[in-house]
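Of the protein chains in this complex, all but one are displayed in their positions.
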Amino acid sequence: MSKFHVTTQVNGDEVEFLCDPRETLLDCLRDKLNLTGAKEGCGTGDCGACSVSVDGRLVCSCLMLGVEAEGKTIETVEGLADGEVLHPLQQKFIERAALQCGICTPGILVAAKALLEKNPDPTEEETRYWLAGNLCRCTGYDKIIRAVMETAAEMREAS
Amino acid sequence: MALDDRKSQFTFVGTSPDRPDGLDKVTGRAKYGADAYAPGMLHGAILRSPHAHARIVKIDTSKAEAHKDVKAVVTRADFAKVPFKPGLEGEFWNVLENVMAGDKALYDGHAVAAVAATSALSARDALKLIDVEYEVLPHVTDVDKAMAPDAPVIREGAADYSVPEGMHPNVVRYHESGHGDVEAGFAEADLVIEDRFVTEATHQGYIEPHACLASLGNDGKGELWCTTQGHWIAQKTCAALLGIETAQLRVSASEIGGGFGGKTTVFIEPVALALSRKANRPVKIVMTRSEVFRATGPTSSASMDVKIGMKKDGTISAAQGVFRLQGGAFPGAPGDLTAMCAFAPYNLTNVKQTGYDVMSNRPKQAAYRAPGAPMAAFAVESVIDEMCNELGLDPVEVRLKNAAHEGTKASFGPRYERIGLVETLEAAKAHPHYSAPLKPGQGRGISCGFWFNHGGETSVSLALSEDGSAQLMVGTPDIGGSRASMALMAAEVLGIPYENIRVTIADTATLGYNDVSHGSRVTYASGLATIKAAHHAVEKLCERAAAKWGIPVDAVKWENGCAVPSGSNAGDFDPMPLADITADMGSTGGPISGHFEATPEGAGVSFGTHIVDAEVDPETGKTSITRYTVIQDAGKAIHPSYVEGQFQGGAAQGIGWALNEEYVYGEDGRLQNSIFLDYRVPVASDLPMIDTVIVEVPNPGHPFGVRGVGETGIVPPLAAIANAVSNAAGVRMRQLPMSPPRILAALKGNG
Partner (left out) sequence: MDYHSPANFAEASALASKATGITRFLAGGTDVLVQLRSELVTPDTLIDIKKIDGVRDITRNADGSWTLGVAVTGAEMSEHPDLGNDWPGLVEAMDLIGSTQVQGRATLTGNLCNGSPAADSVPAMIAAGATVTVTGPKGDREVAVEDIPTGPGKTALTKGEVVSAVNIPSRGESGGDAYLRFIPRTEMDIAVVGVGVNLRLEGDEITEARVSLGAVAPTVLLVEDCANAIIGTSLDGEALEALAAGATAACNPIDDKRGTIEFRTEVAGVLAKRAAKIAYARAKGEQA
């Protein structure tokens, strides 16, 4: 079984890795690039903890092969902040206690950022349905939904 | 314990500052169980039984051992000889048997062998090269069937002394308690209702699968990194299972991605250590989601009979319950706790409860938030709701009429100290939710819930730095923001800013023993220990100040972060801030630290009342939860935002349990739904906002009045939702989950 050489861009950096074709993008991010922010909660696309953006599209990195990353532009939670300045969603999640154990947080932040880029003024229902693929077992979602909507409102005011 | 440091006015406590680990967790740099790496690390994988019950005739690992990437293969023979004892006495044996099967595979998913290889893929490939010869045996997974005379015996001799003669060997523990004369009480009643209730097993569903990184040499010294609610219990258990000395195994707790009781024991850790010892290299094991469902600890399933007698005015004259809990292939199902919690909210003259711990061919149950209590509340609070409906009484008024209060003899024996049940019910009555109009098709339910809460062995150490900052080492893994609470309590005592305190979850080598983060004990017990440790440091600070001023130490007191003379007689000195004392502590007597080690006993029981509105589609049986309010006594909310978070999370998990979550076993005894696609936890679009009311009736057993809040929140939801759904659908639902097929069948009268 030969391995594939993959060149791709992650959080603005050009990176390379060798992967078995059975390895997922999530495996490659975590084990080959040491980007362990994306988590494997299920491996079946049901929990969203591995959410990343590929060519601007929100995906589960457990549902994409590493070999498919060739030539793509990938963003992970590690690329969310701008230098030492946190993304407004990151800041708001801390302020509003929108995380408890925090394992789902990277995926939810990546997904919520994708939502606000597409829809800067989401309703509660739109926010809940957009994030339906991101399981959180600790919070009951209440504070997460509030944090996302509050961030959206502040980002609208700021722009 | 003398509580001379009781406080009711606070500076830091009761505020909701940013959590200290917030930045790490929003940037992805926080290290959870699977995020660790060690030089030379191998990857482990575990072969699991496809059978619910089978004798292991032979395991041939030779082909796997010959695989070029495989460095070690282990089976049961690679573990220490731990003696078998009945019941929970032999808990080390039970854990060993669970983490690696001996003579028999006892459930679908039971570990039978494991490999370590140079990559995760190779490890998985190598598992396919292990040949196991099984002799399949008859199995049983249902609690009532497991108690029946013809049920297959999971293991002879597992029952302990408590079990009455003549019971099936699968009944391994028995509990009976109560007081008064229930038969006389039923005779006094105007209405007696007796019903049977059934609940299916659910899983805690933490999003982080179990993961560990282990290193052990043949010198008996080891290192273990794992996601756990308690690394000292992991240390103690792994050492026993591997036959090494406890102190020689250093265990570090990773950041933990949820536990809810499910990470209070070990599963993969001893296996990784055994592989590591054999390969002489570090070994990492990460469970798949399917392994989590099949082979960790879900809840018990239960079958329950509850009988209550009530007078026309709502007074409960007698209450009786029988609670049968299936706990998988090992003793431990909380039949006793279920029974003891069942009627705990009420002041009863006549009460009797019986609990059974029953084994079956399922994975060994583990704790899940107030283990056993939600099922009991489902049965009891449903019957009370039926009685209110039948007698035309208000469900909150009836509960208020019967509510336990300070001095009540609890259904399980002791008299309550100051408790807050009545306050939660009064708050429910006053809440706008309770009087809000319902739309057609909607129903409202309420329920009370009780949990004991727990103290447990606790060690805390606090050290001051020269610049006046403080580092606090606690031993209870932080699942939901407890580092923030600890820092708040330490700040309150020391009088220095919250931000100046760094809280670390210490490893087993750097702090004394700590029980698991369970029993809602962290904010209570580690919090109490933090306060005591901070006071210990303050005593020393006062001593140093007294020496500097040349006055007796009892003439110095601590106020707002400064040593001050205790009165005008003591002398006229300016307040001496903490940082002024620590600045030269090296030359005034050495480092200043505070410690506390004890087993606090005053956890303070906890009560909550939930109000829920549900809407049922009469054509499909689908339920939506349209409004939810949690009211719970927190004693004193240290960090109110995270207290609300605990309330909301408990309610959400309860909604899942009530409506859709269940373990589905096939005729073959295999788990049918071992992925999140079919084990249906609530998603964001399933839930409404969850309103919270924090009631604060101080716990007399904690300096700041804290009661644990982690578990009680999952006790009322099953019943509250069942009551709401039953009232909406017009038909009483007595089986969980209330999935659409069950509701539709009930609506059509053939349920």
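Labels for the chains are A and B, by order of writing; each one numbers its residues from 1.
The rule we apply is simple: a contact is a pair of C-beta atoms (placed from the backbone, for glycine too) under 8 Å apart; a residue touches a chain by one contact, two chains touch by 3 or more.
Note that the structure is predicted; figures quoted are calculated from it, not measured.
Enquirer: For a quick check of understanding: of B:205, B:355, B:682 or B:716, which residue touches the chain that isn't displayed?
Expert: B:682
Enquirer: For chain A, which residues reach the chain that was dropped from this view?
Expert: 1, 4, 20-22, 24, 43-46, 48, 51, 54, 57-60, 62-65, 67-68, 111, 114-115, 129-134
Enquirer: Since one chain has been left out of the picture, which residues of chain B touch it in the full complex?
Expert: Within chain B, the residues touching the omitted chain are 124, 288, 290, 619-622, 624, 659-660, 664, 672-673, 675-678, 680, 682-683, 685-686, 739-741, 744-745, 748, 750.
As a working rule, only the chains that are shown with their structure count from here on.
Enquirer: Could you list, by residue number, the parts of chain B that touch chain A in their complex?
Expert: 16, 18-19, 21-23, 25-32, 34-35, 37, 120-121, 204-209, 255-260, 286, 288-289, 479-481, 639, 641-642, 644-645, 648-649, 651-653, 675-677, 681-685, 687, 689-690
Enquirer: If we count contacts the way the header does, which residues on chain A are in touch with chain B in the complex?
Expert: That would be residues 20, 22-23, 27, 30-31, 34-44, 46-47, 49, 76-78, 80-81, 86, 90-91, 93-97, 99-106, 109, 124-125, 127-129, 131-146 of chain A.
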